[in-house]
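Every protein chain of the complex appears in place save one, which is left out.
Showing chain A:
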Amino acid sequence: MTHLHDDKIKLLEEKALEIRKSIIEALVEAKSGHTAGPLGMTDIFTAFYFHILKHDPKNPTWEERDRVVLSNGHICPVLYATMAHAGYFPVEELKTLRKFGTRLQGHPHREYLPMLETSSGPLGQGLSQAVGMALADRLDRGQNSNRTVYCFLGDGELNEGQIWEAMMLAGREKLHNLVAIVDRNNIQIDGFTENVMPLEPLSDKWRAFGWHVLEIDGHNMEAIVDAVDEARAIFEKPSVIIAHTIPGKGVEMFENDYKWHGNPPNQEQGANALAELRTLGGQIASEHE
C-alpha cells in the first residue's frame, strides 16, 4: 500500500460514485433490501477493494489474500457492487440481487457465492470468525504473517454480546493481524443508536478491551487509507477503525434518516437518487475542486 496522490483519490471517488449508482439500481430492481448502510460504506469498500486489499479477483482462493469478513451482512449490496466493479463477477449480475436463483442472496451465502469468506446476516458473529481466521493465520505463519484479516461491523450490531466476547479474545491474543472497521453511522432499525442502546463512549470501550483505536471520517479516502496503514503498523494489539459515516451518503433524501435502514427506493425515488448522485458537488472532495 502506498500513500495516496491526488489522482488516485479522484479515481477512487469516481469509482465510489459508480458503485453507489450500481447499489441504487440493484435495490430498485430488487424491490427490497437495505439502502442507508451500503451507501454509507461505499467509500470505505471502494478504498479497500481498489487500493488497500491484497486480493486477486480472478483468483479468489489465492492463499496470500487478505481475508474480508462482512459481519453486518445486510449491507451486502455494497459488498456485491464493489466486488463486481473490482472484477469478481459481471456488474450486470447485480440486477439479480435477492431474486430466485441468484448468487447474490439477500444476505451473503457462500454456498451460492463461494468467493465470499463467510456467510452473514445474523448480527454479531463476524468478529468472532475474523478472530478465528487471525488465530489460524498466526498458527500457520507466525508473527510475521503478511495477511491481514479485516472485519466490517455495523454500530447497531455492537448491541450483541458476542461482539464483546470476540473483543476480549482478540485483546488477550494481541491479534495484530486483525483490523475491525466499525460503521459508526448512528442508526439502527428502531432509531438512533444512542436512543435504542447507547454505545458511547465507544472508543474507550474498545481501548479497555485491549484494542488500538482510530477514529476517522469514513468518507475521506485519504483518512481511510492512512488509518489502515496505521492499524497494520501496530504490532502489539488488534486495531479498530471507528469510521464515522453518513447513512445513505450521496443522496440527500436517504441521508441520516433511519427509516432508510431497511427499505429500498422505488422506481421514482431511485431515478431521483441517480440524478442527484451525478450532481454531488460539494460532497465529494474531488468534485469540490
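Just so it is clear, a contact is a pair of C-beta atoms (placed from the backbone, for glycine too) under 8 Å apart; a residue touches a chain by one contact, two chains touch by 3 or more; residues count from 1.
The rule we apply is simple: contacts and distances are computed from a predicted model.
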Protein name, per the UniProt record, of whichever chain is missing from view ("N-acetyltransferase domain-containing protein", "Transketolase-like pyrimidine-binding domain-containing protein", "Sugar ABC transporter permease" or "Enoyl-(Acyl carrier protein) reductase"): "Transketolase-like pyrimidine-binding domain-containing protein"
Touch criterion as defined above, residue of A:S119, A:T148 or A:N220 at the omitted chain: A:S119
Selected residue (touches chain absent from view) among A:I75, A:V131 or A:L202: A:V131
Those residues of chain A which, in the complete complex, touch the missing chain: 67, 69, 109-111, 117-122, 125, 128-137, 139-140, 161-162, 165-166, 168-169
